[in-house]
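Before we start, here is the structure in question, set down as structure tokens.
Missing here: one protein chain of the complex. Every other protein chain is in place.
Note that the chains are named A, B and C in the order they appear, and that numbering of residues resets to 1 at the start of each chain.
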Amino acid sequence: MKKLRAFFCAVVILGLLQALLVPKYTGNVREGNLIREYYDNAGGNDVIFIGDCEVYENFSPITLWQEYGIPSYIRGSPQQTVWQSYYLLEETLRYETPKVVVFNVFALKYDTVESTGDQSRREAYNRITLDGMRWSGSKWGAIQASLTQEERQWGGALTYVFPILRYHDRWSELTWKDVRYLFKRETVSDCGYLMQTGVEPMTDPFPSPPLTKRTLGDNSWRYLDKMVQLCRDKGVQLVLVKSPGLYPAWWPEWDQQVADYARERELLYINMIPAQEEIGIDWSTDTYDAGLHLNVSGAEKAASWFGRILRDQCGLPDRRSDPQVCARWEEKTARYEARKGLLLEQGDS
Amino acid sequence: MMKKRLCMILACLILGLTACGQEEQTVSGGDPVFSAGGVEIVIHADAAPILEALGEPTSYSETPSCAGEGMDKTYGYGSFYLLTGLGEDGEVVSRLWLADDTVATPEGIRIGSDEEQVEAAYPDAACCEDGSCSTYWIDGATASLAVVLEDGKVTAIEYSAAGQTSCD
Amino acid sequence: MDTLLKILWELHPDINFTEDTRLLEEGGLDSFDIVTLVSEIEDAFGAVIRAQDLIPENFQTPKTLLALIRRLRED
Partner (left out) sequence: MILQSPWFILFAAGLLVVYYLVPGKHQWKVLLAGSVCAYFQVEGARVGFLLTTFLTTLVCGRKIEQARERGERAGGWLAACLGLNLALLLGCKGSLLLPLGISYYTLQALGYVIDVYRGTEKAEKDPGKLALFLCYFPQLIQGPVSRASQLRAPLTEPHAYDGKQVSFGLQRMLWGYFKKLVIADRVAPAVEILTRDQAGGGSFALLAVLYALRIYGDFTGGIDIVLGLSQAFGIGLPENFRQPFFSGSVAEYWRRWHMSLGAWMREYVFFPVSVSKPVRRLGKAARRRLGAFGKRLPVYIATILTWLATGLWHGLTLNFLLWGMLNCLLILIGEELAPLFRGLKGKRWYTGCSILGTWLIMDLIRVCDLFPDPRDYFRGLKSLLTGPWGQIPDLGLSSLDWGILALGCVVMTGVSLVQSRWGSVRELLWKRETLRFWILFALLLAVLLLGCYGVGYEASNFIYNQF
């Protein structure tokens, strides 16, 4: 009995330590909380966005609600790869069945784990996307598909089961925030949208590396196929989108391949880059990082433009007549406006 | 008796040697090198000494990546661009591409060279046919060099980390 | 036995060897001493000790060592 109690104590201490050591993403990389915030908002969404920073920074779901009465959520995370998108979609479809899933195609250019960049950065992005997922077969699959070579060597999936194995040496960097957010994190997003209020106008275009690989890779296509299949099985319409942005380059060669793919499978594919003028994006005011991503004013314009397509071409209904849904979204809208006010105020001072 | 013994020893030796031989492939393969301003530049190299040797760049920009700030830095030197990222020990070279035909690879290939010249300069290169173009990949252990040809002429030359290179 | 004890005593004058001294522990015999001992024994007894005889069991005490020497001389 005494032994059992001591053992129990030890396990509790280890658990607390692990919770303490895991990064809380409260600094300038708030993205680490995006994936985990979904579970409180699961259900009742007509649209789910899936993809990388080009979705969670470039579309504002609140605008979609305000202008079209479309309830939506963004399951985006930084440098999300196609295989991660697939497993996130699989997981999401277990929580709810939206009418439309919007997938941002930019990540198709990354064909393998190695091609996404150097190991340590890849590993950090893996953590940001995967650590936030709740345990399920989808998480396991996502982990297996995402592990870098170095991660495999050091215990791989095991370090996702016991994150303390990964963050064990963070004790020297702990701050009071690690205690404050030990059990409950701060909510950083609005329905998966990570608000940026800064303005850094685009000046010179970024020099772009040449196109060395004209065809998007087999592995990417394979996972996109799986997403298409998944949506078919669940009766969900899959829409492919390339969100606005000037850099990194979305080559016409790639665009053509996606367009062909979409035509063959009767999918809607919207490349928003040529429509930037129509959308009204002004690269001197609507970007916070000189043309890579949109700030809140740009994201609202993009959502406003895209919402019309969702309404007209996908036939999504206006839910503003449903008082229950309305109440929920009014709350969200209020939080969004409050956040916007606060951030703009901080930015001004 | 003696014969049998000899056979056995021979068999074992061959077994051992085949095992030996298989390993050596992975050991070989130096990464492709670009040289400019008196320095040799390879992908994954520490950027600081290279940037110092190359002097003031003619253009410079920082491109944030998805999360985290100012991670990629692009240095332009007129005839070529150098992209650096954050490696394990600080800033490292992650990409390099040629911008015009005033510079060439150490093997003598520049933008505008023709296919024969490329094949002569890189006899071991893997050629990936890609629609109307072809890309010659020169793979090292951790980096590779891509030479892109369009209508038989080189249109782009880029050094990058390995892994992005295998033909589809 | 006396010859053997004398050889041992010459190796380690500070130790008082008897026929039951535990050579390796009390006598402090190390591998150098053992090799020297082997050549001394060969000279004194004409017994050729082989490498495989150099095991702790044979070198426990002067008694066991003498037994080894006798065995080797019989062969």
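The working rule: a residue touches a chain if its C-beta (ideal position, glycine included) is under 8 Å from a C-beta of that chain, and two chains touch if they have at least 3 such contacts.
As the structure is a computational prediction, the values presented were derived from the model and not from experiment.
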Given A:34, A:48, A:108 or A:124, the one touching the chain that is not displayed: A:124
Per the touch definition above, residue among B:47, B:86 or B:149 touching the missing chain: B:86
Missing-partner contacts on subunit A, residue numbers: 2-3, 6, 10, 13-14, 17, 23, 25-29, 120-121, 123-124, 148, 150-151, 153-156, 158-159, 164-166, 168-173
Footprint left on subunit C by the chain that the document does not show: 14, 30-32, 34-36, 38-39, 42, 49-52, 54-55
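Rule of thumb we're sticking to: only the chains that are shown with their structure count from here on.
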Euclidean distance of C-alpha centroids - subunit A vs subunit C, Å: 81
Subunit B-subunit C separation of Cα centroids, rounded to whole Å: 69
Separation of mean Cα positions, subunit B and subunit A [Å, integer]: 32
Contact footprint of subunit A on subunit B as seen in their complex: 59, 61, 63-69, 71, 74, 76, 81, 83, 85-88, 92, 94-95, 97, 99, 130-131, 133, 135, 146, 148, 155-158, 160-164, 168
Interface residues, subunit A side, partner subunit B - complex: 28-29, 31-32, 52-53, 78-79, 111-112, 114-115, 117-118, 120-121, 124-125, 128, 204, 206-207, 209-215, 217-218, 247-248, 253, 289, 292-293
